[in-house]
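Omission of a single protein chain aside, the complex is shown with its protein chains in their original locations.
Up next, chain A:
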Amino acid sequence: MPAELCPPYAPFFGFAGVASAMIFSTVGAAFGTAKAGIGIAGLGTFKPELIMKSLVPVVMAGIIAVYGLVVSVLIAGNLTPSKGYPLAAGFIHLGAGISCGMTGIAAGYAIGLVGDSCVRAYVHEQRVFVAMILILIFAEVLGLYGLIVALLMNTRVTGLAGACD
C-alpha cells in the first residue's frame, strides 16, 4: 500500500507546482509592467514631474511576482522527495502552484491595462490618481486570493506525513 501511495514520479507534480507558481505569476507581472510602462513613457514626454506617482502600477505588478516567489519558496520548503513523498501531496502542491500562478496572470493583465489607460488620463486630469489606486488595489487583490488558496492547500500536506512508512 505505501508503495502505491508514494510512487517515484510523485515529486514531478510537486516541483511542477513550484515552477508553475513562479512562471505564471512572472508572466502576469511582466505583462503588467510592460503595458503600464508604455503608458508611463507616453506620460513622461508631456509631464516628467508626474513620473514618480505614475510608477505605482509598475510597483504593484512587481508585487504580483513577489506573491509567486513566496508561494514557490513555501512549496519548495515542504517538498521532501528523499523521505517519501505521497502522490496526494504532489497533487496538492501542483494545485497550489497553479492557483497562485494563474491568478497572478489575471491580476497582472488587469494591472497592465488599467495602469496604461489611467496613467495616460493622468496627464489631463489629476484626480484620476485616486481612482487609479483604487482600481489597481482591486486588481491586486485577485493575486492575493490565489495566494491565500495556495496557502490553504499547502496546509493540507502536513496531514499526509506518515503515508509512506
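Things to note:
Here, a contact is a pair of C-beta atoms (placed from the backbone, for glycine too) under 8 Å apart; a residue touches a chain by one contact, two chains touch by 3 or more; residues count from 1.
To be clear about the criterion, contacts and distances are computed from a predicted model.
Of the names listed as "Mago nashi", "Vacuolar ATPase assembly integral membrane protein VMA21", "Large ribosomal subunit protein bL32m" or "Ribosome biogenesis protein NOP53", the one that matches the UniProt record for the absent chain is "Vacuolar ATPase assembly integral membrane protein VMA21". Only one residue from A:Val27, A:Ile40, A:Met60 or A:Ile98 touches the chain missing from this view: A:Met60. When the missing chain is restored to the complex, the residue among A:Leu5, A:Ala19 or A:Val70 that touches it is A:Val70.
Considering the complete assembly, chain A touches the hidden chain via residues 49, 51-53, 55-56, 59-60, 62-63, 66-67, 69-71, 73-74, 77-78, 133, 144, 147, 151, 154-155.
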